[in-house]
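Contents: one structure, followed by commentary.
Of the protein chains in this complex, all but one are displayed in their positions.
Chain naming follows the written order as A and B, and within any one chain the residues start at number 1.
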Amino acid sequence: MAQAQDNKPLFILSGLMIIYALIASSDVLHPLMKYLHTAKTADLQVSMGFICGGVGILGALINSVRKPGTTIIDRFVLQPLPGILLILVMAMAIRWYVEPVVKLISQNLQPVLGFKIYKVLNLNYVILGLLAGVLITNTYGIPKFAAAGVKCARFVLKMGVIMLGARYSFAELAKLGSYSVVLVGTFVLGTVFLVLWLGKIFKQPKTMTGVLSAGMGVCGVSATVAVAPVVKAKSEEMAYTIGTILSFGIICMFVFPTVGHMAGMNPVQFGAWAGTGILNSAQVAAAALAFNAVDIKTLKVAEIFNITRVLFLPIIVLVLATWFGKQSGQKLTFKEVVIDKFPIFILGFLLLFAMSSMGLFSPPTHYKGKFIDYSYNERTQVTEKEWEALNGAVQNNTLQGLKPEQLAAVKDLVAQRQLAGNYESRADKKLFNKQGQERMFQLESILAAAKGKVLTLDKSVKGAIHHAIKQVHKKSKTVTTLTDCMIWFFAFGLIGLGMQITKKAIFQAGGWPLVMGIISGITKATLSFFVVLWLVKDVVLK
Amino acid sequence: MFTSLLLCTHGTAGAQYAEHLVFADLCVKNPDLNVSVLTIIDQDWQNMTGDDWLNSSKTHTKFLDHVEQQMQEENEEDWQRIKATYPAAEKAQFIGVVGKIEQTIAQIAAKNSNDLIVIGPYRESRRLFNLKMEKGLRSRIKPATLHPLLPCPLLIAPVCSITG
Partner (left out) sequence: MSKDKITINTGDAGKGESEIAKEANTEELEERALSVFSSERNEDITALVLSLITTFIVLIFTKWM
């Protein structure tokens, strides 16, 4: 596509970013950020604005000076750049403005509705991003200038998975791996056979049960797309199946985290359940991040399950190919299915895992990679629930018997939602850390006093303080930065993938695939729910 | 009055009214009528991969290749059905094109210099609640998109009883 590119959107987008960064770097926005609880990310907001805006302007300038060609730089950098920037602008706006606003609105609506909307629907930035993507595609449509960039979403998500590899230890990988092989193996094969059996009962053509069983069993649309040519599915079978799987998956994305919270699942259990029960693997990632977007424990578990499913996909393709091979007259070799289709990004995942295991990412000056970090970070914060417990205790004056300095430390913890120094002294790292240390000492003394039965603390308050202290015991800076990058990749990828879900595709749902899909999908989700609760108990993630 | 006619069909019940109108009525009254039968493979098939991100482009292309081949085979079957049902269809020209529905109709009509386009009447699809499956993608012709593009008059066939 060597046509002249329209540079205006790129200039406008990057201009906006730079202007925003300029405004944010002056302290004008500080009251607003404080109101929205995003003040801690102010520095990141400024630097991301400048860097992305700068790259955008540079790209736009290059575009307007040189003739568009078909070189690698053209295809992979210059053409997708406007779209990439658009998604980035969306991601930043959603993370720093839309999500906090949604939280505030649903907090204000709580007296009217009786519940918090964002809690019930898990409307965090990941889900909001995906929804924003879906919304744009189905209303205005993906803007022309962004089309090439949106197509990058797929491999950005793969980059996210690769980088996630840095976060596992050998023990975790072994434990989670064995669980996922057992669970995914059971439920993949179980669902495939259930659908094939249902197809027999309802007297449906084998080609249809072929695509549907792969889709319901392994990884949703991905499996359907991979299997359809193999079993030579008819047009209506593909359309109905994909529509059914897409709509089922989107419902799951909202239902799973809510049910998980209600059932009191821990991150590992939820990750295992989502990884087994949700069909589309992108939606597994989204649901895991919806369950808990700050802590990546759930994502870690869910992705292992995802990877296991990806590894199961070629096996299923092979099985179905032999099943249908006689009819379609198409022969598939082991090489064609398994080796050609082997997802190389999983090797990348393992590579990062190996690099991390060799200690490449742990800081040289710190023993065994752990140290204390008071700097502002979403992953340093206490959870929403813990914050409410603490806030309630402070508001209702239930913290009896604390020394004034101890109470002050708790109050600051409530105000900042994490252990830290004073916000004003954040530029002076030494002072800031000293203040943080002082507070941590006070909090630790509270816990010690509670343990020694000098004072009695509510269990939830004790847990919250404990967690707050634990949260500042950090992995190495490298690992946290890598994790930050990874979360952005996921957010980016999911917005982009949201843009590829069209309502037309969803509305293809119906017919026998819908009936059989609902039966097998609900069976799978329910059964795996109980199996996970029963089986996955003892895994503890760092 | 009209000499060259473009019949848009994809084999659904609604489209069959259009087929009936053209081949059992118009062609019988006016045997010199030059008919082109157009079946469109919906461009939106490429969106059917949805939020799949695991497969590489190769798998996607393979999937789309399969869709296209499959749709062409199904179109062929459909055309055979038309030919078998209406003797007048024997000399019609059959065209299969990949593209967006409205744009393709307009483009082909302009290219073939047809002077009348015939489509089927609006029809409730009720796809979600209907166990009987219909071929291809569920898709509607959007009048708002099609009408400004029209190179020639558009005729919508009435609902009638098809006797074959």
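Simple rule for what comes next: a contact is a pair of C-beta atoms (placed from the backbone, for glycine too) under 8 Å apart; a residue touches a chain by one contact, two chains touch by 3 or more.
Keep in mind that this is a model prediction, so the values were computed, not measured.
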item	value
In the full complex, displayed partners of the excluded chain	A, B
Sole contact to the chain not displayed, among A:K40, A:K103, A:K175 or A:K232	A:K232
Among A:L10, A:L29 or A:C152, residue touching the chain not depicted	A:C152
Which of B:Q46, B:S125 or B:T145 contacts the chain that the document leaves out	B:Q46
Residue numbers in chain B that touch the chain omitted from display	11, 16, 41, 43, 45-47, 49, 56-58, 60-61, 64-65, 67-69, 72-73, 75-77, 80-81, 84-85, 94-99, 135, 164
Where the missing chain touches chain A, by residue	75-76, 79-80, 148, 151-152, 154-156, 158-159, 162-163, 166, 232, 327-329, 343-345, 347-348, 351-352, 355, 360-361, 363-364, 476-478, 481-482, 485, 500
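Simple rule for what comes next: only the chains that are shown with their structure count from here on.
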item	value
Geometric centre distance via CA averages, chain B-chain A, whole Å	42
Footprint of chain B on chain A - complex, ascending	153-154, 157-158, 219-222, 225-226, 228-229, 232-240, 242, 246, 249, 280-283, 310, 313, 340-341, 343, 493, 497-498, 500-502, 504-505, 507-512, 514-515
Sites on chain B touched by chain A in the complex	44, 47-56, 58-60, 62-63, 65-67, 70-71, 74, 127-139
